[in-house]
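Written below as structure tokens is the structure these notes are about.
Missing here: one protein chain of the complex. Every other protein chain is in place.
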Amino acid sequence: MKRGAFWSWLWVGLGIAYFAIPLIATLEFSLKAERGRYSLAAYRTVLSDPQFASTFSFSAGIAILTILFSLLLIVPTVYWVHLRLPQIRPAMEFVAFLPFVLPAIVLVFGLIRIYSRPPFALTNYVWSTNLLLVAAYMGLALPYMYRSVDTGMRAIDVRTLTEAAQSLGAGWPTIVGRVIFPNLRTALLSGTFLTFAIVLGEYTIASFLARPMFGPYLANMVRNKAYEPAALSIISFALTWAMMGGLQWVTHRTPGSTQVTTGPR
Amino acid sequence: MAFLEIDQLHKQFGDLPAVSGFDVDVEQGEFLSLLGPSGCGKTTALRMIAGFERPTSGTIHLNGRDITNQPPNRRHIGMVFQSYALFPNMTVADNVGFGLKLKGMTPADARRRAGELLELIQLPDKGGSYPYQLSGGQQQRVALARALAIEPQVLLLDEPLSALDAKIRVELRAEIRRIQQQLHITTLYVTHDQEEAMSLSDRVVVMNKGFIEQVGPPFEIYNYPRTAFVAHFVGQLNVMPVRVVDAAAGRVALGEQTIILEPPLAANGQAVTLAVRPEELELGAAEGHNNLRGLVESVNFLGSIVRVRVAVDGATLSADLFNERLLTLPKAGEAVTINFPAHAAWVLEEQG
Partner (left out) sequence: MATETVAVTESTPPARRARAGAGLLTWLGVVPFFLFALAFLVAPASYLFIGSFQTLDGQFTLDNFRNLNQPIVVEAYKNSLQVSFATALGGTIFGFLLAYAVTLGRAGRVRSGLLTFSGVASNFAGVPLAFAFIATLGRIGLITTMLKAVGIDLYQQGFSLYSFAGLSLTYMYFQFPLMILIITPALEGLKREWREAAENLGASSGQYWRYIAFPVLLPSLLGTLILLFANAFGAFATAFALTGGTINLVTILIGSQMRGDVLRDPGLGYALAVGMVAIMAVSITAYTLLQRRSERWLKR
């Protein structure tokens, strides 16, 4: 009995140490910007850096676009598949699986090779490069988005729900707006949080498409500054925590709907 | 000395006495059921016998040996679980042969013995299947074979049928009894289904809130319940609040009407509760019986029986009539007489 407890707590203690020490070290580092005393100077510098604001808001904007387009693409499709084409679900799942096989570096490699040249030449303009960026992120987020929405629709059995609504005389706008959508809120929110977490700190694709995202900005700081990147890392961690917290908060009432995710490596 | 002797077993979970004063002797080859409502301690009692729970106090002797503190893997007691608990990574044959393999039997012998057991449970072709390929009823048969394979001295079953459909339940119930009698194995069977307990057992232990209420053969439990709890829990029961009019003559009053019972009774003037089973009541008046007048409240046709509910002074009584084609059913609101013999009713002790 005693021995079991000893080992259990030993491993847990080691695990906590592994989690905590890098964070503590980073935090400590971020507070040392002024000689000889702890201060929030690094945070002040970072937060007043116009580049921080611009890259952060640019990343957030891209994340929102990614989420919006993903939802527009995936929700109607999955709904339609559940309703009319259940036989092609395996194909959908296969597609949703592809991004796992394509590391970000390979994905961006292929995208650049195809779309940076004629006939597409998307990288010639800023707006079309941004579109390409959003498309790449939609790809990265696809497995998580698809799984969330699919699980959500399966849980509420959209087909029966739709037929019930129809039999009560509801038209399509009512069905989608008042019946399906409210029931999918958890699924949509969890997909949203996940996508946000993936896009916000993404580095690989952003840097190869040379867009002013938060990830490349942070990498640049790491190369050129000492204390500011520590502050930024802490801020990043807090953001990841917030996204995952949000995810848990929306899914904790529906057990089994949580999925294992991995951020951009 | 009995084969399995359980003496004053007690189990405390924190503040809760889950089992108290559990004291039963089981003979070799006997089929004993533990019957009681949910949470009354049946599983806990069984798990103490299996060795999964350590009794707070009391002893268990098996075949003269004290096994109270023996670890479960040395007891030679087989157990069948409500959830089947087949090992998912092994075929049916490997599941059945698992205990034999641990005993050091050669693989060939273990396979042969597993084959025999699969014959016994009438699944001779399923040896190579995996548990997830079987239906619930088949899985439970395999679990039974697995428990029997090691030739345990006692077989324990904890609500083995409660996860199955009604029809398969009845079928498998008969199967369990057949195998038990064929092997003459001492068996303890936990259930909260009284029909199951009644139809299977040599003796039934009725439990309530951790205590044993009564131990006896099904017939005795049903017809001579020793406590109000047993009377209510087992079968349907009509109860009537009556007042003793003449204790010596066995005369009591139900409202304005008189009922004659077999003496002795409590003191005159005392209020007591009278009980009678619905199947003892008949429609119409009968010479020498207690005849009560009342109004029909409802008539329910249940197939082989018809349940007529009659409101008499201060009580509603159910009469269960056997269905026959010639039966003329009374209608709700009709005035009827119902009767029962004096020996059919008894006075319930005050319930605690």
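Chains here go by letter, A and B, matching the order in which they are written, and residues are numbered from 1 within each.
The definition used in the following text is that a residue touches a chain if its C-beta (ideal position, glycine included) is under 8 Å from a C-beta of that chain, and two chains touch if they have at least 3 such contacts.
It should be emphasised that the depicted structure is a prediction, and the values quoted were computed from it without experimental measurement.
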Remark   = Of the candidates A:A53, A:V95 or A:A121, the residue in contact with the absent chain is A:V95
Task = With the full complex in mind, choose from B:F98, B:Y189, B:F229 or B:F340 the residue touching the hidden chain.
result = B:F98
Key: Interface with the undisplayed chain - residues on subunit A   = 4-5, 7-9, 11-12, 14-15, 18-19, 21-26, 28-29, 73-74, 76-77, 80-81, 84-88, 91-92, 95, 97-107, 109-114, 135-136, 138-139, 142, 159, 197, 201-204, 208, 215, 218-219, 222-223, 229-230, 232-233, 236-237, 240-241, 243-245, 247-248, 260-265
Key: Residue numbers in subunit B that touch the chain omitted from display   = 50-52, 71-79, 81, 83, 85, 87-90, 98-99, 102-103, 122-123, 132-135, 137-138, 143, 146-147, 149-150, 168, 171-172, 174-175, 178
